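What follows is chain A.
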Amino acid sequence: MGNILNQIGIENYIFLSVVLFCIGIFGVLYRRNAIIVFMSIEIMLNAVNLLFVAFSTYHQDAQGQVFVFFSMAVAAAEVAVGLAILVSIFRNLGSISIDSLKNLKG
Partner candidate 1 sequence: MDTNLALILVLTPLLGFLVNVFFGKSLGKTVSGAIGTIAVAISFVVSLLLFNQITSTGKGIQVTLFDWIQISNLKINLGFLLDQLSVLWLLFVTGIGSLIHLYSISYMHDDENMHKFFAYLNLFIFFMITLVIGSNLLVLFIGWEGVGLCSYLLIGFWHKNQNYNDAAKKAFIMNRIGDLGLLIGMFIIGSMFSTLDYATLQTAVAGASDLNSPLLSLAALCLFIGACGKSAQIPLYTWLPDAMAGPTPVSALIHAATMVTAGIFMVTRLNFVFDAAHDVQNVIAIIGGITSLVAATIGLVQTDIKKVLAYSTVSQLGLMFLALGFGAYEVAVFHVITHAFFKACLFLGSGSVIHGLHGEQDMRKMGGLRKAMPITFWTMLISSLAISGVPFFSGFFSKDEILMTAFHHNISLYVVGSIASIMTAFYMFRLMFLTFFKEFRGTEEQKHHLHESGSLITIPLIILAILATFGGLISLPGNSWLNEYLAPLFSKAAGEEHHLGTTEYTLMGVAVLGGILGILIAYIKYFKQDNVPESDENITGLSKVLYNKYYVDEAYDAVFVQPINSLSKFFRDYIETGLSALVFGLGKVTNEIAFQGKKLQSGSIGLYLFVFVLGMCAIISYIFLAQ
Partner candidate 2 sequence: MNVSTILIILLIGAFATYFSGDKLSSKVALLFSLAALGCSILLLNNYNAGENISLITSWINQPKISFALNADGLAMAMVLLTAALTPIIIFSSFGNEYKNAKAFYGLILFMAFAMTGTFLASDGLLYYIFWELALVPIYFIALIWGNGDAEERRKAVVKFFIYTLAGSLFMLTAFIYLSQKANGSFLIEDLYKLNLSACEQFWIFLAFFLAYAIKIPLIPFHTWQANVYQKAPTVGTMLLSGIMLKMGLYSVIRWQLPLAPIAAKEYMYVFIALGIAGVIYGSIVALRQNDLKKLLAYSSLAHVGLIAAGSYTLTLDGLRGAVLQMIAHGFVVVGLFFAAEVIFRRFETREIAEMGGIRTQSPKFTSMFLILVLASVALPSTFNFVGEFTVLYSLSQINIWFAVLGGTTIILGAYYMLRMFQHVMLGETNSKTFADVSLNEGISFAVIIAVLLFFGFYPKPITDLITPSLETILQVINKN
């Protein structure tokens, strides 16, 4: 079989991940629920991962995929820690709305 990108084109993957990424950003900005914000971040991460894989195929090189592995590991760790933090915030404040997190005020 030939290269799959001959039929789809790398541009389309780029567009797809851009859109996905922007949706993630939009979610981060739009929602105040910390969990949803977290989900948006995951979407953004996945958009990047997708691009990595697409280019990995494009270059016929495994390194992009290896990177995605690490990125997944980091994402997993991040989600675990992040959610733990959210839980303890929820315990303390009774809310996970990011508007209530004003302790960073200078």
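Simple rule for what comes next: a residue touches a chain if its C-beta (ideal position, glycine included) is under 8 Å from a C-beta of that chain, and two chains touch if they have at least 3 such contacts; residues count from 1.
Here is how the candidates were picked: all candidates are chains of the complex that A comes from, given by their letters.
Note that the structure is a prediction, hence the values are computed from the model and not measured.
Asks: In the complex, what candidate makes contact with chain A, out of 1 or 2?
Replies: The answer is candidate 1.
Asks: List the residues on chain A that touch candidate 1 in their complex, please.
Replies: Chain A residues touching candidate 1: 25, 28-29, 32, 98-99, 101-106.
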